[in-house]
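First the structure, then my questions, so here it is.
Excluded from the complex is one protein chain; the other protein chains are retained at their positions.
Presenting chain A:
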Amino acid sequence: MKLRQWNRIQFASVVNRCSPHSASVVHFPLLFARSSTQLSHSKVDSFLVSHRTSQARTQRKAVKMLMFSFFKTLTDQVITVELKNDLSITGTLKSVDQFLNIRLDGISVEDPERHPHMMAVKNCFIRGSVVRYVRMPTRSVDVNLLEDATRREAKEGKK
């Protein structure tokens, strides 16, 4: 793409990041079998506590906070993030924020021959809006806890 095409970009109006997009739905295909929980009790408790306090907010915000709380428990795990431009990046989850922006350390690209663009990059910040999938190891997730929390959210939503 040549420099003159730069002028043709239409900067979209600033999107209100607090409301969920209807067009871009974040999918998390967690393909794993049930496994015994590897989470330490302190992590489990803090996840529940931070999540229950966030339930005091509006329904929509509570749903978003569930995923945020979930990712906070995953910090220091090795995950693979697949972006909407088909780029797949593996790295250690360092931090996540309310928009589900992801900070990864020690990254490596899935197919380095097709994507040599990132050879000199060791850490990166990925905008939440471009994430298509997040792949994580089975053992790092307590499925039961997540299911219970999700069911609670669904009930809150229906009321």
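One rule holds for everything that comes next: a residue touches a chain if its C-beta (ideal position, glycine included) is under 8 Å from a C-beta of that chain, and two chains touch if they have at least 3 such contacts; residues count from 1.
Criterion: contacts and distances are computed from a predicted model.
Peer 1: What is the missing chain called in its UniProt entry, if the choices are "LSM2-LSM8 complex subunit LSM8", "NADH-ubiquinone oxidoreductase chain 2", "Proteasome subunit beta" or "Dynein axonemal intermediate chain 1"?
Peer 2: "LSM2-LSM8 complex subunit LSM8"
Peer 1: Please give every residue of chain A in contact with the chain that is not shown.
Peer 2: 1, 3, 9, 11-12, 14-15, 17, 23-24, 83-87, 94-95, 97, 101, 103, 107, 114-127, 130
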